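This is the structure I want to talk about, given as C-alpha cells.
Of the protein chains in this complex, all but one are displayed in their positions.
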Amino acid sequence: MQLDNVASLSHFIPELVLSGAIVLLILLDLIIVNRRVAGALAMAASVATLLLVIAGGASNTWLFNGMVVFDSFAFFFRLLITLATIVAVWMSIGSVEVRRCEQGEYYAILLSASLGMFLMAEANNLLMAYLSLELVSLTSYILTGFLKHNRRSQEAALKYLIYGGVASGTMIYGMSWIFGIAGGLDFGAINAALSQSGTGSSLAVFIALVLILAGMGYKVASVPFHMWAPDVYTGAPIPITTFLAVGSKAAGFALLTRFFYPAISHLAADGNWQALSGVDWPQLLLVICMITMTLGNLAALQQNNMKRLLAYSSIAQAGYALMGFVVLSNDGLRAMMFYLIAYYVMDAGAFLVVMIVANATGHEDIDAYRGLAWRGGLVPAVALAIFLFSLTGIPLTVGFIGKFYLFAAAIRGQFYILALVGIINSVISLYYYVRPIRTMFLDEPEGDEGAVTAEAWNYGLMGALAAATIVLGLYWGPLIDFAGRSLKFFIGPA
Amino acid sequence: MENPVSVDFIRWIILLPLAGAAINLLLGPWIQRKLGKGAIALIGCGVVLAACAIAVSGFLQMVALPPGRRFMLDDLWVWMNVGGMKLDIAFWLDPLSMVMTLIVTGVGGVIHIYSTGYMHDDDSFWRFFGWLNLFTFAMLVLVLGDNLWLMFVGWEGVGLCSFALIGFWHKVLANTTAGNKAFIVNRVGDWAFVIALYTLYWGLSSVDHPTLVIREVAQWSHLLAGRPGYLGLSLVSFITLMMFIGATGKSAQIPLYVWLPDAMAGPTPVSALIHAATMVTAGIYMACRLNFLFSMAPDTMLVVATIGALTAFFAATIGIAQNDIKKVLAYSTVSQLGYMFTAVGVGAYAASVFHLMTHAFFKACLFLGAGSVIHAMGGEQDMRKMGGLRKRMPITFWTFLAATLAICGFPPFAGFMSKDEILLQAFARGHQLIWALTYAAAGLTSFYMFRQVYMTFFGEFRGTREQEHHLHESPLSMSSVLIVLGVLSVVGGGVMLPGYLADFKPLEDFLKPVFSSEFTRRLGEVPISHGSEIAFSALAVAMALAGWFVADLMYRRKVLNPETFAALFNGELYRVVLEKYYVDEIYQAVIVNPYLMLCRMAGWFDANIIDALVNLSALVVVYASWLSGLFDAYVVDGLVNLTSNVTLDFGGRVRRLQTGSINGYLYAILAGVMFILLVRAMLRV
Amino acid sequence: MDHLLTIITFAPLVGMVLILLCPRDQHNLIRWLAAAATVPQIVIAIYLYAHFDTATTAVQFAERYPWVPAYHINYFIGVDGISISMVLLTALICFISVFASFGIEKGVKGYFALLLLLDTGMMGVFVALDFFLFYIFWEVMLLPMYFLIGIWGGPRREYAAIKFFLYTLLGSVLILLAMLGLYYYNPTPTFDMTKLAANAASYSITFQRIAWIALFIGFAIKIPAFPFHTWLPDAHVEAPTAISVILAGILLKMGTYGILRVNFGILPAATHDMAWAFLGVVGTINIVYGALCAMAQTDYKKLIAYSSVSHMGYVMLGLAAFTAAGINGAVLQMFNHGTITAMLFILVGVIYDRAHHREIDGFGGLASHLPIYAGITGLAFFAAMGLPGMSAFISEVLVLLGSWQVHPIMTVLGASAAILTAGYMLWTYQRIYLGPVNDRYIGFSDLSARELFTLVPLAAIVLILGVYPHAILGLLNTSLTHLNQVVIASAPHTASVALAH
Partner (left out) sequence: MPGGLTLNHFLVLSLIVFALGLFCVMSRRNAIGILMGVELILNSANINYLAFALFGGGRYDGQVFSLFVIMLAAAEAVVGLAIVLAIYQDLRTIDVDATETLNG
C-alpha cells in the first residue's frame, strides 16, 4: 500500500528519532559546555534507533507517496547502518583525535550522515536516491575534513568534495536521461517503461546507466571510481574512516542493488534475475568486479600505512561483494548481503585496532606495530590478527563464511572465471594481510615504539567485534537465513 | 608333495642367537662392566652352540624320516596377508637348509669361540659378539625362511651385520667406507633380486597361484614354462637372471665382487665367518634352493656357469699378486665361489653344495690361521714382513698347511673331492671351455696358496725386532678351533667320495629330495666311467702340483726370481694385476662420480630452478602491482615524465599508486567511463 | 562412549584453553598441561584400535549432528579403514612431539597453545567425513603452523612461514572450489563424503577431471609432490624440532589421505584416468628426484626433508597401481613414514640442541662418545632405508610389488631408489657418527631420559611393524581393497580388473 506523508510518519520513527537527535545536538552545542554529553547523547540516539528499527520490523509499504519504500530489504540495511553508526559513535568517543574537535557539530553531522544512509537504503525514486546520496556525501566531506589544521584531513576533504561533486553530477546527468527515456522517476515506473520500450534506445539507456554507475560506484568505491578512497580513508579521522568504509559502502550497495535489480531487471521464473532487454549491465559489472578486487589487492601490496592498506583492501572487499552482485541470482544477492555483515564486523574491528594503536603511539604506519605482541599489546595484536585473517577468508572466521557463500553463488551460476579470479585474489591478499601480523608477532620490538595502553572502552568494542568474527564464523545459520529472508524487494508503483 | 612335518624346534635355532644379540647389544656395556667379558663370551658362544645342538637333534629327527618326507615346517604367525598373497613368519627345514644350518651354527659356533681369544683385548667386546650373534640369526633366517620375502629379510639382514662388522673399528674412516661399499654394492644386487621376486609373484598370480612361499612356488613354477617375460627373455629366464644378479652381489661374483676384498677391513673372525664360510655362499644357497626355477632356464644356467668360471679364473689371477695375507684369501674366496656357481650353472647342485661345505671348512681354517698370524704379528698383515713363522707357531702352520692342501685339491683332502666333482661335472655336461677356465684357475690357486705359505711360514723372519720376540702361538681358544677346522678340511670330503673309490655319496643322497624337480632331474645324471673320472683326478692333481712347484721354485728355493716375471711387458702386466685390473677405479670413474655429479645437479636445479619459479610467481604478483600502479599513474597523470620516472626511480614509482593530483582523478573518471563504453562495445560484438 | 571421536579431536583444544588460563611464567605447569591434554588421544586411540571392526568398510564410531541445515552442512565425523591408521598416527606423534617440545623456552604459553590447536586441526582432518568440516579443519591447521614456524623458527623463519602459508592456501582454495562444484553438481546437494562417494557416478567425466585436477593440486602441495615440494625443505630447516616432527609425521600424510578420501572415493572414474600420470609418474619423480637432491644436501635437516619427499613418492606410486597390494602398501607407508621420519627429525634436533649447527661435514666420530644416540640413529637410518625386518620395508615392498605389473618402468626406478637411499643415508651416517673422534664434541651428553622417552616408542613400533605389519594392515585391508575395487570398476574399460588381487 502507499501512504501519504502524514500516515508515513508512523513507519518513519527511527529516522525521526535520528533527526531529533541531530537538532538536539546542535542546540546542545550552543548551550552546554560539557563535551562528554554530546557523545553520550549520540550513542543513546543511535541505540534507540537500533531498538526502534528492530521493533518496527519490515512491512511492505511505500512511504511519502512512493518516494521511499519500506520492505525487508530496507529493514536489513537499516539494521546494518544503525550498527555501523553505533560503532562509529563508540569509536569517536574513544578516539583521541576526535576529542579535540567540536563535539556537538561532529555528532550531529555524523548522525545526519547515517540518516542519509537510511534514506539511500530506502530510496524508491531517482530523486530520493540523489537527495539521500548527496546528504551522505556532503556530511562525509565535512566529517572528513573535520580535523582542523590537519593538512591531510583538509586535503582529503577537498578531494572527496570535488570528486564527489563530479561523480554525482555525472550521475544526475545520467539520471536525467533515464528520466527522459522512462518518463518517470519512480523505480517502478522506470522498470515498467523499460520493459515495454524493449531494445528501442538501449544504447542511450546503457550510457545513462554508466553515468549513474559513476555516482553509485564511487560510493562503494569500485574501480574506476575508487581513486578517492585511499586518500580520504587516510586523511579522515579513524572513526569516520570506519563509518565511510562500513556504513556508506553498505548504503551504496543498497542503492546499487535497489536500482540495478528491481528497477532495471526482472525476476525470471527460474528464480534468477535477468537484465531488461538490451541493457547488458551484468557483463559490465562482472568486468568491473574482477578489476576492482584485483586492482585493490595489487595496490594494497605496496602500502606501508595501515589505514591506506585497509583502504585498498576495502576496495578489494567491495570487489568480492560485487561477486554476489553480478551473478544475477538471489543466492548471489544473499551472499553479498551476508558478506556486507561480515565485512562490517571485521573491517570495523581492524580499523578499531588501528585507532587503538594510533591513540597510544600516534602512528599509523606498519612499523608502529613491530613486535606489538611482545610489548604489552598482545590483546589488540591477537584481535587484529583475527580481523585480518577474517578479511583474508581463513576458516573459523565470518570472513571465510562470507567468501564461501560468494564462491558458492559464483560456482552455482557457473561463473568459473569469476570464482578463479576470486580465489587467486584471496591468495594474493593473504600476502599483505599477513604483513602486519608478521610485524606484530614475528618481529621483535626495537624499543622505540611506545607501549600500547589498555582502554576498557575501546577494548570492550574490540572484544565484541572479535567475538562476533569468531562466533559468526562457527555458527552463521540464522544470519544467512536472515539475509535470505531480507531479500524481498517491494517494487515501486508503476 | 606330502604335507611337511610340523615341528616347533626350528624357531629356537633362530631365536637363541637373536636373544644373544639382543642381550649383548642392549645390555652389553653393563654386563661387560659388571660381569666382565667372560659373561659376554659365554652368552655369545652359548646361544650359537645351543642352536647348533638343536640343529643336530633336528638332523637326527630328519634322517629318521623316510627320504621323501624330510620336510619340516615351523609356522609362527601371519606376516602379511594382502591381495591374495599370504605370507607367514614360518621356517622351513629340508635337507638343504639342514646342511646350511649345520654349517652356519657349527662353523659359526667355533668361530665364536675363536673370537673370544682374538677379540679379547677389544673394549667393544660386547658389541662384537652382539653383532656376530645377530649375523648368525640373520643368516639362519635366510636359510630357514619358508617364503622368499623372509629369505630376503635374512638376505639383507646379513648385509647389515656385514656392514656393521666390516666397520667394527669405526674410528678408522677407511673401515666404515669399506662397510658402506659392501652394503651399497649389495643393494645393487638386492635391487635386481626384488625385481625378480615381483616378477615371480605376478607370474604366479597370472596363473592363479599368487604366492611366494618357496614350496608352493616349487609346486606351481612349472606353469610358468614358456611364458614371455621382459627384455625379450622368457619369464623364468628373466626371473632367474635377476636372481643371479642379486647373487653376484651377495656372493661376490663379476661384476659385483669388488666389495669383498675391501671387506677384509673387518676383524679376521668376521672375514672367516661372514666373508668366507657363510654369508657369501648365500647366493649359491639361493640358487640351489630355487634349483627348480634355474633348471627351467637353460640360458640363465649358461650365464651362471660362465660368470662363475670367469670369476674363478679372474679372481685367482689377482690373488697371485697380492701381498696382504687377508687380501689373498679374499680373492681366493671370490675364486672358490666362482667354482660353486660353475657347479650350479652346469646343474651339479649337489657338487656345488658339497664344495660350499668343504670350502666353509678350509677357508675358515685359512682365515683363522691368518688371523692367528696377524694376532701374533701385532696387527701386521703384509706377508713381505713375515716369514719363518712355522717354528714359532706350529699349530697355526700345520692347520694352515692342511687347509692349503685342501683348497689346492690334493687328495685326500676335502677340497680335492669337491673341486674335482665340479670340474668333472662341468666337462661331463659338455662345458669344455668352462672346464678349461676352472682347470687353469685350479693351478693358479695352488700357486698363490703356496706362495702365501712360503712367504708366511718359511724363510727367515722379515719383520721388526719387537714383532719378532712378541711372536707366540695363539691361545688355546684359538688354536683348538684351528685344529678342529684343520681336521675337517682333511676329512670333510668323506661325505662324497669319487665313484672309483667307492659308491659312497651320502650328501648327494641326502640332498636328492631337494633337487628332484622334473626340470632339475632332466638336467640330471650323466654317466661317467670310472676311467675318465680317474683321469680327470690325475689331471687336477697334476695342475695343483704344477702350481705348487712354481711357487716352490720362486719362494722357497728362490731359483726363479718373481721380479723377472713381474718385469714382463716392462712391469705393466704385473702392475695391472697388482692393482686388481683397476676395476675399482673404473667403477669410480664410470658410475660413482657421474652419479655424484647428477646429485649435485639435481640439488642445484631444485634450489635455483624449481624454487626460483615459486619465488618468481610471488615476484610476478609484486611486479603486477607495480604495473597497476604504473597504469594508474599512466591513466591519471598522462604520459608526463612517465618514462623518466620509471627508469629513474623504480621504488618511488611503485609507491605512487595514488597520485595526489585531483585532476588526475577526474581524468580517471573520464577514462573509466570511456573504458566501460569500450568494454560494452566489445561485449556487444 | 559414543563421543569418542569428538573427545579425541577436541581434548587438545580444552588443553589449549586451560593453558591460556595459566599464568605466563608457569612454564612447567603449561608443559605438563599440554602433555596431559594429549594423553586422552592416546587412550582413545588404543580403545579405537582395540574395538575397530576390521571386517566392514562402513564408517565406525560415527557422530552426526546438523550444523547449518539450510546448506546441508553437518558435524559428521567417523573413522573407517582409510582413516583409522592416520588417527592412531596423529595421536602418537602429537603425544611425542609435546614431549619433544619441552626444551622450548621462548613464549612457552603461546607455543603449547598453538601446538594443541594444531593437534585438534590435524585430528579433525582425519575424522571429518563432512567435506565442509574437513575443509575447515584443513585450513585451521595453517594458522598455528604459520606462527609455530614463524615465531619459534630459525633465522629465515619468516620467509619459510609465509611460503608455507601462501603455498598451502593456494592449494586449499582450489580444494574449496572443487568442493563447491561437488556440492552443486550432485543430484542431492550435500557435503557428506559418504553420500558424495555413493553418487560418484552422477558426475560427468569432464567435470570429474576438472575437479580432480583442482583437488590434486591442492593435496599435492601438501604431500608435497614434485614440483610443489620446495616449501618443505625451507619449512623443515626453519621449524623447531617438534614442528618438523609434526610436519613430516602428519601434515604430509594429509595430502595423500585427501587424495584417497576425495579423489579416489568421490571421483573414481577420473582417478582411473589420471592416476597413472599424476600419481604414478609424479610419484616416481618424487622418489628418485628426492633421493638425488637429498644426496646433494649439506644440512642434516634438509637432507632428511628431501628423504621425506622421496619416501612420500612411494605412497603416490602405490596409489597409482590400483592393486590391493599397492594401495595397502601406500597407506601403510604413510604410517611408517610418519613414525620413522618423526624419529629422524627428533634425532636431528638432539644434535642441533647440543652443537647448534646442522652442517653434516662439521660433525664426525659422534658414535665414539654418544653410543646410544648413534645406535638409535642407526636404527632409524636403516629403517628409512627400508631394511627388511623394519616397518618401511613391508610398505615399500607392497607398493612396488603392487605396481610392478602395472607400471614396470616406474617400479624399476622406484626400486632403484633403495640403492640411492642407502647411498646418501650411509654416507651421512658415516660423516656424522663414524670416523675419528672429533674433540669439538667431546663434552656432549648422550640422550637424556626425555629424549629416549620420545624415541623408544617409535623405534619399538618400527621394529614390531617390521615383523607384524598385520597389526596395521589388518585395519586397512577391507576398506582399501574395496575402495580399490570401486575405482577399477568405475573404469570405462575394466581391463585391469584382472590385476585386482
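As written, the chain order gives the labels A, B and C, with residue 1 at the start of each chain.
FYI, a residue touches a chain if its C-beta (ideal position, glycine included) is under 8 Å from a C-beta of that chain, and two chains touch if they have at least 3 such contacts.
Predicted, not measured: the structure shown is a model, and the values here were computed from it.
Asker: Which of A:172, A:194 or A:381 sits in contact with the chain that's absent?
Answerer: A:172
Asker: One chain is left out of this view; which of A:308, A:370 or A:438 touches it in the full complex?
Answerer: With A:308, A:370 or A:438 as choices, the missing chain is touched by A:308.
Asker: Touching the left-out chain: which of A:127, A:267 or A:470?
Answerer: Final answer for the missing-chain contact: A:127.
Asker: Would you mind spotting which of A:43, A:158 or A:378 touches the chain that isn't drawn?
Answerer: A:158
Asker: Which of these touches the unseen chain: A:217, A:230 or A:247?
Answerer: Selected residue, touching the omitted chain: A:230.
Asker: For subunit A, which residues lie in contact with the unshown chain of the complex?
Answerer: 126-127, 130-131, 134, 138, 141-142, 145, 148-149, 151-152, 154-159, 161-162, 165-166, 169-170, 172-173, 175-177, 179-180, 183-185, 230-231, 234-235, 299, 302-303, 308
The rule is short, and it goes like this: only the chains that are shown with their structure count from here on.
Asker: Can you pull out the chain pair that has more C-beta pairs in contact than any other?
Answerer: B-C
Asker: From the mean C-alpha coordinate of subunit A to that of subunit B, what's the distance rounded to whole Å?
Answerer: That pair's centroid distance is 77 Å.
Asker: Distance from the CA centroid of subunit B to that of subunit C, rounded to the nearest Å?
Answerer: Comparing mean C-alpha positions, subunit C is 35 Å from subunit B.
Asker: If you look at subunit C, which of its residues touch at least two other chains?
Answerer: 166, in rising order.
Asker: Enumerate the residues of subunit A that touch no fewer than two other chains.
Answerer: 431
Asker: Looking at the complex, which residues from subunit A come into contact with subunit B?
Answerer: 155, 158-159, 162-163, 166-167, 170, 206-207, 210-211, 213-214, 223-225, 227-228, 230-231, 280, 283-284, 287-288, 294-295, 297-299, 301-303, 308, 428, 431
Asker: Per the contact definition, I'd like the list of subunit C residues that touch subunit B in the complex.
Answerer: The contact residues of subunit C facing subunit B are 163, 166-167, 226-227, 229-231, 289, 292-293, 295-297, 323-325, 328-329, 365, 367-368, 371, 375, 382, 387-389, 393-394, 397-398, 400-402, 404-405, 408, 411-412, 415-416, 418-419, 422-424, 426-427, 430, 433-437, 467-470, 473, 477, 481, 501.
Asker: What residues on subunit A touch subunit C, complex-wise?
Answerer: 389, 394-396, 400, 404, 407-408, 411-412, 419-420, 423, 426-427, 430-431, 434, 438, 441-442, 475-477, 480-481, 484
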